[in-house]
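Let me begin by handing over the structure; questions about it come next.
The complex is shown incomplete by one protein chain, all other protein chains being positioned as in the whole.
Chains: A and B, in written order; residue numbering restarts at 1 for each.
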Amino acid sequence: MKILVPVKRVVDYNIKVLVKSDGTGVETAGLKMSMNPFDEIAVEEAVRLREKGAATEVIAVSIGVQQAQDTLRTAMAMGADRSILVLSEESPEPLAVAKVLKALVEREKPDLVFLGKQAIDDDMNATGQMLAGLLGWGQGTFASKVELADGRTEVTREVDGGTETVSLALPAIVTADLRLNEPRYASLPNIMKAKKKPMETLQAADLGVDMARRLTTLSVAEPPARKAGEKVGSVAELVEKLRNEAKVI
Amino acid sequence: MSEREAMEFDVVIVGGGPAGLAAAIRMRQVAPEATVCLIEKGSEIGAHIVSGAVIEPRALDELLPDWRERNAPITTPVTQEEMYFLTEKKGYRIPALERVMPHIANHGNYIVSLGEVCRWLAAQAEEMGVEIYPGFAGAELLIERNRVVGVATGDMGIGRDGEKGPNYQPGMELRAKYTLFAEGCRGSLSKQLMEHYNLRKGVDPQTYGLGVKEVWEIPAENHRPGLVVHSFGWPLDDRTYGGAWLYHFGENLVSYGFVTGLDYENTWLSPFEEMQRTKLHPIFRPHFEGGRRLIYGARALSEGGLQSIPRLTFPGGALIGDTAGFLNTPKIKGTHTAMKSGTLAAEAVAEALTTERVEPASYTDRVRNSWVFEELHSARNVRPAFARWGSKLGALYSGFDAMVLRGKAPWTLHFKHADNETLRPAELCKPIDYPKPDGKVTFDRLSSVFLSNTNHEEDQPVHLKVRNMALWKTVNWDVFRAPESRYCPAGVYEAADVETEARLVINSQNCVHCKTCDIKDPTQNIDWVTPEGAGGPNYPAGM
């Protein structure tokens, strides 16, 4: 059984991004880039299934600029067997990404596609669901537990107020939430070995996918800044302020 | 031990700053067959680089003469230079700077983001076949039969309690015929090497400075690319060495920072606050109007110069760059000397690879016969003069040394004390009343630390090792009133429960790897060791 794991190169989780002073976007030049944290979880889950013998091959794929190869190397250092880089402009929209992935799914014929539930840059939370829709597959989004049995997968999902378990016919889409696992470190020996694992490079256009954006970003602004409020001296004063000034209790 | 994997290289380089990268490049130039592996504790090359930086391109001209064609991010030449002596309200511009302080004149130099220069150097090195692994710290020396045979990277996934967690990954042994240590000022492995091989025997104690830096973006109409401003005098007292810098470079960027000599005596002094309040001086303040602060960081630097450079080689390796102390303090520049030292060490190692000598000893001679030695020799008396006679007389001596003696004084001034010995007890020091941050030009420490993007995995052993906690109470608290809570530019150290039974709290996740605690702690009770790889600041481009 093959598992396909799309991974995205994003501004590192530790970096505080700044809005460009001309309001055209977020400054990303020269920032440390890493694999989207939710995608790391997806890679980890796929690799664990292969290590358990439930899967035979884990293929990482990234769609974006040339430097996304670093992200794929990380995925392979974590245990993915090979990878595919689909070159396009930086951070294409989920609709285009889903179409590229659909083309790759038709080529690679995986039984499962594991994705992170959302990328921490555009926060779209859409690609997995969209790919499932395009393929007509079942979707187990926001997964905190994944089990395989009898040609189906049972996915426990994080929903409002608890969890819900669904059973999906394979092939299927799973998107990883935070609790699914704790991804491993890419160790130095594995990083060295990953340099020798195969990476195929394709052009998005070769897959016949229209990458045109549907959304135009008109402007990007900083959210209104919060100001430090006041220090209150006592519990009584706090309660009084919350009641009469802020009117929230 | 046995579970660690190992890999063999001809040369392993610890640290991806200018010295380490220059050495890596030079290795492949002079010994193209040699396998070269470079590790860097930052999450990427450049992530831990803090410097002004005005650089002198001399070493780069020699190493990669076609650096311009290779699109080096070195594009803002110095066009205008101002040096001020500050009093609280006024600034006096030093006239005829080129003659009075020729060492500081910057004609032909460039204002850069040193982090960007390092990223570019790393790309050149990789292109030449150097294997570069950021995110891995040299955590342990491998010494066999008294020869350094490489380093081991740190284990990952050890819990705070020291136990292996579910994600435990053992470190890896990177074994090499020769290992070059390019850890930057006060390297943690270099410290062990100096002790193990007694490398500091017969040299002056190293003396240090702490640079605290901010990068600002300012309105285009106020930006004067190529402008270099330096100051000395206020707000430091005459017994404290240091001053501010401010450079306009890049796209509407301003690099501003403040260096405080870590031989300061007043325990109440806070290098962070000195940096903050100097921005309010009328000479500096206008530069920040309408701007916004983008990045914050801090790093110690070696100021001792020639007298404080230890023996450079030992069996199986050498010290290069600022961990050896190649910074030219009066010039406030160390990038060119660091790169040159790395280049020379690489040449010595290439020679040793063919002769199979245990120690790449020709490195020392190569340094002695290079312009690095000449430069550091002529600058050697300036910093000690400040240490000995204070700022005003030190500056006078420095002018005399430069204009009359031209660096050729028949005497050499020495450093008598290590920086940890200079603090005076709290009751003998005058408390300093620093202004409260205004949130526009001046800021508090923790919101500053945010802008370093520093992070450490929470669940790991504290990487700031206090040897004897009891000593903290009796010395650091009772005598000096927790100087670490003031000198640490990242708010790592806090004195808690001071009303009752004072104790030290260490917020190690805030650490920006400046190494000041390792240097300044009065009893040398704190050892800075490498945390899990990739921990620490993530300085973006522009730093």
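Keep in mind that, in the parts below, a residue touches a chain if its C-beta (ideal position, glycine included) is under 8 Å from a C-beta of that chain, and two chains touch if they have at least 3 such contacts.
Going forward, contacts and distances are computed from a predicted model.
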Omitted chain (choose from "Aldehyde dehydrogenase", "Electron transfer flavoprotein subunit alpha", "HPt (Histidine-containing phosphotransfer) domain-containing protein" or "Sugar ABC transporter permease") - UniProt protein name: "Electron transfer flavoprotein subunit alpha"
Here the chain that is not shown touches A, B
Based on the whole complex, identify which of B:Glu82, B:Asp237, B:Glu494 or B:Asp527 touches the chain you can't see. B:Glu494
Of the residues A:Ala46, A:Val86, A:Ala132 or A:Val209, I need the one that contacts the missing chain. A:Ala132
Just name the one of A:Glu90, A:Glu164 or A:Asp206 that touches the chain not displayed here. A:Glu164
Please identify, in ascending order, the residues of chain A that touch the omitted chain? 11, 13-14, 16-17, 19, 26, 37-38, 93-95, 98, 120-134, 136-142, 154, 157-169, 172, 178-179, 213-223, 226, 228-232, 234-236, 238-239, 241-242, 246, 248-249
State which residues belonging to chain B touch the missing partner chain. 444-447, 450, 458-459, 491, 494, 509
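By our rule, only the chains that are shown with their structure count from here on.
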Report the inter-chain centroid distance for chain A and chain B in whole angstrom, where each centroid is the mean of the CA atoms. 37
Residue ranges of chain A touching chain B (in the complex, touch as defined): 12, 14-16, 18, 21, 29-32, 34, 182-185, 187-189, 191-192
Help me check something: in the complex, which residues belonging to chain B touch chain A? 5, 7, 43-44, 47, 116, 119, 131, 133, 136, 153, 156-157, 166-167, 169-172, 217, 252, 292, 294, 450-451, 453-455, 538, 540-542
